[in-house]
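With one protein chain withheld, the remaining protein chains of the complex are depicted in position.
Chain naming follows the written order as A, B and C, and within any one chain the residues start at number 1.
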Amino acid sequence: MLKRLLEYVGFEPGRFQARWISGSEGAKFTSTIKDLTEKIKSLGPNKKMRDDIL
Amino acid sequence: MMDVIQQLREQAKKLLEEKKVDLVIGFGQGTELARTTPVFIDSPEGVSKLTWGPFCANNLAKYLTDYKNAPGNIAVVVKGCDSRSVIRLLDDNQISRDKVVVIGVPCPGQLEWQKVAAEVKPGAVLKETADNGESFSVKTDAGDYSFNKKDYMLHRCLVCENPNPVVADITIGKELPVKTYEERFAEVSELEQMNTEDKNAYWDKQFSRCLRCYACRNVCSVCTCQICVFDQMLPMWVSKRTNLSENTMFHITRAFHVAGRCVDCGECDRVCPMDIPLRKLNQKIHKDLGDLFDSPTPGSKPGIPSALGEFSPGDPEEFM
Amino acid sequence: MPNPTALTPYPVTITKIVDETSDVKTFTVVFDDPDIMDNFGNLPGQVCMLSIFGEGESTISITSAPTRGKFLEFTVKRVGRLTNIMHQMEVGQKFGVRGPYGNWFPFDIMKGKDLFFVGGGFALAPIRSLIDYALSEQHRSEYGKVEILYGSRSYEDLCFKSDLFERWPSLSNTAIYTTVDRGGDNWQGRVGHVPGYVEEVAPSPENKFAIIAGPPIMIKFALPVMEKLGFKNEQIITTLEMRMKCCLGKCGRCNIGSKFVCVDGPVFSLAQLKGMPQEY
Partner (left out) sequence: MEARVVNKGQLPELLDKLAKDYDLIAPVQEETVVLFRKISGGKDAFLEYTNSDVSPKGCFLPQNEKTFNYTYTGDSIEINKPEGAQKAVLFGARPCDIKAITTLDPVFEGEKFGDEYYSSKRENTVIIGLSCSKVLSTCFCYAFEGGPCDGTGSDLLFTEIGDKYYVEVNTEKGKALADAYSQIFSSQGADQLAKDKEELAKKLAGEFVRKVDLTGVKELLDNNFELAFWSGDEQKKCIGCGTCTYVCPTCHCFDIFDYPTGDFDGARLRCWDSCMYPEYTLMAGGHNPRPSRKERVRNRFMHKLKYHLDRYNMVGCVGCGRCVRKCPVNIDITKIINDLKEVAQNA
């Protein structure tokens, strides 16, 4: 739901990801993070919700 | 609508006289011809303040939580959409059923007051309104006017699901057929079709106007937190700055925080002083709730579980 | 020269920290710029805005009298975010101060009179500046007898212990009365609430000003006692606190009726308070 809402207000698909990983699933965690960082890199710098002072 | 007003006053009077309730919350004539204002009546003599018509946009169920710890019972006048709020508040245990007398009035639609005010002679005094099916006639001391529903109604009324209250102890007036003027999620679908960049540009333009007056939050009947996350100082999740990112954060959070509880009364959209189309955010959630969880509009039936508040093994698992 | 209207604070360095109680500390600070220190011109009763950059500002009364030297003292109770950080600071560290703001105790019209101070708990801090002013070498002769009646929950909660038990009693023509709500092994003095003690000490209102500061509940019960003793509203002076942001009468929140506590206060006589809405 949140993912859909975020994409609806203009976040790139893939910018927000959620995975359910148990504490015992170390391998899944590493592969997910690797996958995630690669995808994020391919999306380039985030343009939305930049932290400008004013 | 004069007969509805008459009956409304009689019923309210009876409730107060028989001490079944201590307070009646209803609509009274506002300070503009095409506006009403909430009235709080605690004596039988006060019922003449009550009115009804196509200018009763406010969702009075909002006020029920103000009185949840007050002694005595409360009667509240609700339209179909507002009655969904009552159900939601009951289901969320925000108020107890035996404390509330729901006076339901089938609603033929509500007009946007600014649009009406632009046509009517300034300073005119309202005499009478009537529902003519596709339009409302508005009689004033400065002439009679007719407003067709398609052009003058609030957008939420064009896609109304429940013209008749879904919960009511007393119903005043005749049941009305469901009549919609456009497909319910037409606007949402149109936005969904846009590419990411255009969506982003669209919402940036909307959110950049936000003053963060919190009218959308405060008017919401299902915003029932005692201390809102946006008011918290320790830690400060969202600051008082009104820049684009903080505003975006606020609006996503607000919309998502009522996901599954929002009854689609459209009040947030109506009250926004900057005309930000807030309902398009909530409607997106409603559309997804329907698509993913087959969930009806929250509050449209008593006892339906909140789609995001219950777990079912059959729920879609996009993140497993 | 310091510009009191600026929203920018001036850096100060902490030269001394005294633990008053478990949650109250007194910070002695000196402005980094000697020119500002020399010309700060604070008067007893005034307040300052203390800045911990990254957290914000807080209104704190100046606990020290200008007569005691070129430094400022702030007695700070740990209640929120900013004060929490202050309590973790050490001698030599810096924070920001702007001010001085607000009015001051009417030490001019108090001249020639006896002063009777009534303090409860942490609230001895804002009136201590006037006590020290009146007891200073320069001004001691201008005032009559200085009496201080002070109480707190327990011995541990008494602030300014060295002042109370050593410095002030050693000065001429003073009387110190202390009381605590609950006694203990380390307390041989009086046990009981402040209002009751005031009734017992029964100061005569003649030629006297009473300066009262304390928690609302103490004030509530102490005022009838003072009235019974014959004190007039004009003879009773107190100091208030409110949430403040600018301290310049602009940000709007500290008003009581038409008065802004930050510029028209914090010092008010009971006569003034009675003419104001009860909204504090």
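Rule of thumb we're sticking to: a contact is a pair of C-beta atoms (placed from the backbone, for glycine too) under 8 Å apart; a residue touches a chain by one contact, two chains touch by 3 or more.
Predicted, not measured: the structure shown is a model, and the values here were computed from it.
S.K.: For the chain that's been dropped from view, list the shown partners it touches.
M.R.: Contacts of the omitted chain with visible chains: A, B, C.
S.K.: Among the options B:T36, B:S85, B:Q110 or B:S135, which residue touches the chain absent from this view?
M.R.: Going through B:T36, B:S85, B:Q110 or B:S135 one by one, B:T36 is the residue touching the chain not shown.
S.K.: Which residue among B:K20, B:R97, B:K150 or B:K205 touches the omitted chain?
M.R.: Answering carefully, the residue with contact to the hidden chain is B:K205.
S.K.: Of C:F71, C:W187, C:F221 or C:Y280, which residue touches the hidden chain?
M.R.: Spelled out, the listed residue whose C-beta touches the missing chain is C:Y280.
S.K.: Check each of B:P71, B:P122 or B:P235 against the chain that is not shown and name the one that touches it.
M.R.: Touching the chain that is not displayed is residue B:P122.
S.K.: Contact with the hidden chain only, please: which chain B residues?
M.R.: Touch set of chain B with respect to the missing chain: 30-33, 35-40, 58, 62-63, 66, 114, 117, 122-123, 205, 209, 211-215, 217-219, 231, 233, 236, 239-243, 267, 270-271, 273-275.
S.K.: Can you name the residues of chain A that touch the chain not displayed here?
M.R.: Within chain A, the residues touching the omitted chain are 51, 53-54.
S.K.: Considering the whole complex rather than only what is displayed, give the residues of chain C touching the chain that is not shown.
M.R.: Touch with the absent chain occurs at residues 5-9, 11, 51-58, 79-80, 82-83, 89, 92-96, 241-243, 245-246, 248-258, 263, 277-280.
As a working rule, only the chains that are shown with their structure count from here on.
S.K.: Please list the single chain whose C-alpha centre lies closest to the global protein C-alpha centre.
M.R.: Chain closest to the assembly's C-alpha mean: B.
S.K.: Please tell me the distance, in whole Å, between the geometric centres of chain A and chain B computed from their C-alpha atoms.
M.R.: Whole-Å distance between the two chain centres: 35.
S.K.: How far is the middle of chain A from the middle of chain C, if each middle is the mean of its Cα atoms, in Å?
M.R.: For chain A versus chain C, the centre distance works out to 54 Å.
S.K.: Residues of chain C that contact two or more other chains, please.
M.R.: As it turns out, chain C has no residue touching two or more other chains.
S.K.: In their shared complex, at which residues does chain B touch chain A?
M.R.: The touching residues are 191-192, 196-197, 199-204, 241, 243, 245, 248-249, 251-252, 255-256, 259, 281, 284-285, 288-289, 292, 308, 318-320.
S.K.: Show which residues of chain A lie in contact with chain B when the two form their complex.
M.R.: Residues in contact with chain B: 1-13, 17-20, 47-54.
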